[in-house]
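In this view, the complex is presented without one of its protein chains, the others remaining in place.
Our next item is subunit A:
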């Protein structure tokens, strides 16, 4: 058996939670074109300046919607997130008049493929 690494894209719809005066999503982001990509623990390519999910709060809206730590956010509500600064990314996620954000994320996955199942 051997390991296969592949990435697949997923669409995740998060409903924001109201907490006091703020609408929160329940995760943290890192990365951006103005940041240092070599310090990103989740990226496979250390020159990748995209936006990554660095933390997901337990029981928050993001976890409920299926967002996982290490996901790379490609789009938010149709807006591209691969070439934005850190602050721009934050702003796009925390627009006050939006209650739902639809993310397009890319997730790395490692799966053990059993040889027999491949052959069968």
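The criterion applied here is as follows: contacts are C-beta pairs under 8 Å (C-beta built on N, C-alpha and C of every residue); 3 or more make two chains touch, one makes a residue touch a chain; residues count from 1.
Rule of thumb we're sticking to: contacts and distances are computed from a predicted model.
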Next item on the list: Leaving aside the chains on screen, match the unshown one to its UniProt name from "VANG1 protein", "AP-2 complex subunit alpha", "Barrier-to-autointegration factor-like protein" or "AP-1 complex subunit sigma-2".
Entry: "VANG1 protein"
Check: Quick one: which of A:68, A:94 or A:108 touches the chain that's been left out?
Finding: A:94
Checklist line | Chain not shown: contacting residue from A:9, A:28 or A:109 | finding: A:28
Margin query: Touching residues of subunit A against the unshown chain: what are they?
Written below: 24-25, 27-31, 34-36, 39-40, 54-55, 57, 86, 90, 93-94
